[in-house]
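Missing here is one protein chain; the remaining ones are kept as they sit in the complex.
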Amino acid sequence: MSTLRFLIARLSSAVPTLLCIVTITFFLIRFAPGGPFDQEQALPADVAANLNAAYGLDRPIVDQYLRYLHGLLHGDFGPSFRYRDFTVTELIDQGLPVSFTLGGIALLIAVIAGVGVGTLAAVGRGGMADRTVLGLAVLGVAVPSFVLLPALGLLFGVELHWLPVAGWNPGRVDDMVLPVVTLALPPLAYIARLQRGSMSEALQSPYVRTAFAKGLPLRTVVLRHALRPALIPVVSYLAPAGAMVMTGSLVVETIAGLPGIGRYLVQGALNRDYTLVLGMVIVYSTLLIALGLVADLLIAALDPRVSLEA
Amino acid sequence: MRAAAHPAEGPIATGLWRGAWRHLRASRAAWTAVAILAALLLLALAGPLLNPNHYDAIDWSCVAMPPGLRHAHWWGTDGLGRDLFVRTCQGLRISLAIGVIATSVSLAVGIVYGATAGFAGGRVDHLMMRVIEILSGLPLIFFVIVLTVVFGRSVELLFFAIGAIGWLTTARIVRGQAMVVRGREFIEAARVAGAGPVSIVLRHVVPNVIGPVIAYGTLTVPQIVLFESFLSFLGLGVQEPHASLGTLISAGAAEMQSAPWMLLIPGSMLALLLIAFHLLGDALRDALELDER
Partner (left out) sequence: MQDLLAVEELRVAYGSAEAPLEAVRGVTLALAAGECVGVVGESASGKTQLCLATMGLLGRGARVSGRVRFAGEDLVGMPLRRLNQLRGARLAMVFQDPQTALTPHLRIGTQMAEVLVVHRGAGWSAARAAALAMLGRVGIEDPGWCLERYPHELSGGMRQRVLIGACLLSEPQLLVADEPTTALDVTVQAQVLELLARMRRESGMAILLVSHDLAVVAGLADRIAVMYAGRIVELAATARLLSGPRHPYSAALLQCVPDIRGPIPVRLPTLPGQPPAIGERAGGCPFAPRCERREARCLVETPPLTADDEGGAHACHRPLPARAGRP
């Protein structure tokens, strides 16, 4: 019951946030100099007018805005200005499953591996895992995704011929390995460091000392008594980690030629395809807000002292 | 107890600075970072003078030549026969310039925004912080992309667009300090009647804010360099024939099967630049005893 009420409260606070983002992005883009049909050679005036009329660009801006919002409520993101045969909704329908699969797997790997390595590092200070966390942190900072993916491709694709460098065949695991690793690495590095810190702190807490005093083996103390409180900072970091994966997906999908929404956003930006950019920003924001919500629910599940109140 | 959390009076602040300086001088990481940055800066400024080639001189006679010291193209050439050493120096120059200028823009925006929110307080403050909250929940890169759509793709606008985005942390810090000082203003006013707001800001806000702002500023530079490279890589940033590290990496990634050095050279330059700024920023943050975020 309280969970349901919490969900409703959080969703009702997410709506104005989302509305804010939609509004700001919409008007920013509409007030931009130049239009989607401006190209190297100007279109004849009557063609331009026809196009503008066809896409509703000749109406007052507020009218356009309200129509857009109305469309959004019905799941209609409007037509794409460049992919003339598709609506933005269709592009999202095509791209989202690809991006979602890759990003979801990457985030899952980042969390599981990050928590694992970070925990081992905290338990065995100065050991192998500890050095791994440090190395990962440097790698995460110094090697951005647009260097990492080509470099991995160079090594595993061009030199070793283990994996394809690029390409996408639905359902083929080979194609996903390098993109997923590239997407997972930056949040993995950060989560490992976060977990190392929170686990060290948890291991020094009085209740863990009680657990040791009970004669529980180290494994039991770590898994049963220390892990859950130590996970809270990591869970709080879920949404920023998701943002990291999304940022990476722009590059990864572009380089590897994956038909996801990240590539559409980049294409949309290059072509000044207003509705496409707007639609993708809305999809990404919605995903992030949802991820934040999931994080809040998880924290409440981890700590019985947190009551679900917005 | 964090020293920086207190609105330190003159002598305490001096002590903090002296301690921070001692801490910094003892830090090997900080010195390594400074050495790397100095070398990169030298390369960016003086590199093109050392080599006779021009950054956009196309030479069809030596396309995609591997690196070597026997010919004039020390770091090889790209697919158009342009010298990679000079182009990398050029790219470093642009990446560094964007990093520093956009960071300054972001610091300026952050300081003004934070000080306004902190001093105004009440509903204005609440609203301004809500905006920060919304913005910081989203990947900043999306906003930069939206801005590149809005303003078109030119280097000058890129400085501004990125700078207009990276100010959130600065604004938070400055707001906090401004609120502390605002709370003390009544006591201050009673004790030293006649001290105007300008002198209060100069004497109490600036000394407290300057340390954190320098530290976070140093950590903002690599973030912005990364943004720029990211956008340039995607074709949304610096445009041909100009080179930034991002465009060089992008070109290199396309040619990596035949000419891997085109990817590895600018890639490692970028990695060095990012590591150095992070090391320095971390060292400054430790020296000034600031929290991680």
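As written, the chains take the letters A and B, and residue 1 is the first residue of each chain.
One rule holds in what follows: contacts are C-beta pairs under 8 Å (C-beta built on N, C-alpha and C of every residue); 3 or more make two chains touch, one makes a residue touch a chain.
From a predicted model like this one, the values you see are computed outputs, not experimental measurements.
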Chains still shown that are in contact with the chain withheld from the display: A
From A:4, A:45 or A:213, residue that would touch the chain that is not displayed: A:213
In chain A, positions touching the absent partner: 125, 204-218, 220, 224-225, 228-229, 302-305
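Throughout what follows, only the chains that are shown with their structure count from here on.
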Geometric centre distance via CA averages, chain B-chain A, whole Å: 24
Residues of chain B touching chain A in the complex: 134, 137-139, 141-142, 145-152, 222, 226, 229-230, 233-236, 246, 249-250, 252-253, 256-257, 260, 263-264, 267, 270-272, 274-275, 278
In the complex, chain A residues that touch chain B: 17, 20-21, 25, 28-29, 31-34, 138, 141-144, 146-147, 149-151, 153-154, 158, 165, 239, 243-244, 246-247, 250-251, 254-255, 265-266, 268-270, 272, 274, 277, 281, 284-285, 288-289, 292
